[in-house]
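Removed: one protein chain of the complex. Kept in place: all other protein chains.
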Amino acid sequence: MEADRVERGTRASRAFAVIAAPVLVALVTLPWWWGDPGWMRLIAEMAYYLALAQLWNLLAGYAGLVSVGQQAYVGLGGYALFYLTGPANVNLYLALLLAGPFAGLIAIPVSFAVFRLRGAYFAIGTWVVSEVFALLASLILVLGAGSGLSLTVPILRQISSDRDVRDAVLYLMSLAVAALVFAIVYLLLRSRHGLALTAIRDSEPASASLGVNTFRTKFIVYLVTAACTGLIGALIFLQKLRISPEAGFSINDWTVVVIFMVVIGGIGTLEGPFVGMLIYIMLRELLADYGTIYLILMGAIAIAVMLKAPFGIWGWVVQRYNVQLFPVGRRLVLTASKASER
Amino acid sequence: MSLLETRSLSAFYGDFQALFGINVSIEQGETVAIIGANGAGKTTFLRSVAGMLPTKPEMVIFDGKPIGQLTPHDIVRLGIAMVPEGRRLFPSLTVEENLLLGGHSERPGPWSLKRVYELFPRLRDLRHLPAPALSGGQQQMAAVGRALMANPRLLLCDELSLGLAPVVIRDIYQCLDAIIAEGTTVVLVEQDINRALDASTRFYCFQEGHLALTAPTKDFNRAAITAAYFGL
Partner (left out) sequence: MNWLNILVQGGLLGGFYALFAIGLSMSFGIMRLVNIAHGDLIVLSAYVALIVTESTGLDPFLSTIVVVPVMFALGYALQRGLLNQTLSGGLLPPLLVTFGISIIIQNGLLQIFGAYDHRLKEGAIETASLQLPGGLAIGAYPILVFAVAVFAIASMQLLFYRTRLGRAFRAVSDDADTAELMGIDNRKLFAMALGIAMVFTALAGILFGIRTIFAPSAGPIRLILAFEAVIIGGLGSLWGTLIGGVVLGIAQTIGAALDPNWQILAGHLAFLAILVARPSGLFPRTRD
């Protein structure tokens, strides 16, 4: 007789996997069959934004850490790459590997300060910390002070002397980092920490009283997020070839639009950031000729979603059709005989 | 016509149903007690009447008009004031400011700062103190005074005796007589059954969100109340 069992998968998630697999294969092999640099750059950017959105969602949507200072780690990762490969003359790939851990390391003392703060104080505290890093970067001469740093051609030749190959490598790295971040977030949520996080999000005092070490769990999430954000920052500016305090630590570019994506797509879901990122990129590309109208629209949509559908577009879909593409929870599946007894 | 009538009043906290089809009818000038065990729905009933919980319009009829859909601030203007459980004075306001705030709706009527001070002379001496500086009994007087400042036709009192010494409770209930003499209709929610029955002309007994018993207090039967109270 078939036994009752606990499952994670849903029918939608299995169907989705069937559709998504060829799309993924197509994306990964794209440089070989359609190496258009413009499109590759756009897809790479989508990958970075997706990763940033997943990370902010993990921070705010699951751990309840509403940070508006994640641009600090984008900038730190970028500057780490530029400093290491330039003035410190470190190999490019080694520098990329070090950028994430460096951002994570800086996050330790930062967390000691900002974790003393709650709610809105925490949010603004993280922002001020990021401003401090931006100002420091603009004062340090070896970092190019106010004008910033550029990556020179010899450094880029470490990837390849062929421009097409370089484009392809950068493109594949962006996909890899998006996949890595997604895997980290997904595994973290499916782990013991994931349950703890959901408990913290729902009620911090209650979960603390049940023996969840809320501080440690939040601390881990904050560090992991900072390190991943640092790595993404390094890759973003590797593609841009130039970094300045303003661009590196831009709250609008690296945090505000990311928050909009998460909220529009659906905070606290793994699918939401995908949806939000796609909407952002579509708006931006479609309205490219109209200045910053797309940002005004993003702001307006985010406001409307927050007020009318606080769980976002994906949350609305789930409510309506009860689908979940990346199940992190467990469901009890009753076998037919027992189910009919009920 | 009744001053206050509820028709199949139901109330929910989220998915939890706290009141199930309550029918209550209170005449002008009556003093009615609502008794019942903890969690019977007494406070929920008052909160529903005061507009703090969403209800359908016809579920609460005041002076012949449906008021179930109105907000608390609209309902005060119609003449229903509440002394909330735990007094809920505004801590950063002085006693006098708390009283004045009670008159925010500017309903005309017999009660004024002067009359409230006559009723509770002790409050006049304490009027410039911040509310938290008062003793529990004095705070309860201030809370009653604050509700009177709205010149209510219907006064809802939630657990006047809660946490107070017997002698203080007696003082407060004595003042209630003066309020009733003014023609105010009063609804008392109390856990202290004897106190509530002494002060009232009629009572309702709630049990687990249902109306279990109603009778005039003069011919109340303790055994019947106990049965209704505990659901025996």
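Going by the order they are written in, the chains are A and B; count residues from 1 in each one.
As a working rule, a contact is a pair of C-beta atoms (placed from the backbone, for glycine too) under 8 Å apart; a residue touches a chain by one contact, two chains touch by 3 or more.
Nothing here was measured: the structure is a model prediction, and the numbers come from that model.
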Query: Of A:Ile108, A:Leu187 or A:Ile303, which residue touches the hidden chain?
result: A:Ile303
Statement: Among listed residues A:Phe102, A:Phe260 or A:Phe274, the absent chain is touched only by A:Phe260
- line: Considering the complete complex, of A:Met40, A:Val129 or A:Val317, the missing chain is touched by A:Val129
Query: Can you list where subunit B touches the absent chain?
result: 50, 52, 71-73, 76-77, 81-82, 84, 88, 90-93, 97, 100-102, 104-105, 146, 150
- request: Just the residue numbers, please: which parts of subunit A touch the chain that's not shown?
  value: 60, 66, 68, 113, 116-117, 119-121, 123-125, 127-129, 131-132, 135-136, 138-139, 251-252, 256, 259-260, 263, 267, 291-293, 295-296, 298-300, 302-303, 306-307, 310
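One rule holds in what follows: only the chains that are shown with their structure count from here on.
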- line: The distance between the C-alpha centres of subunit A and subunit B, rounded to whole Å, is 54
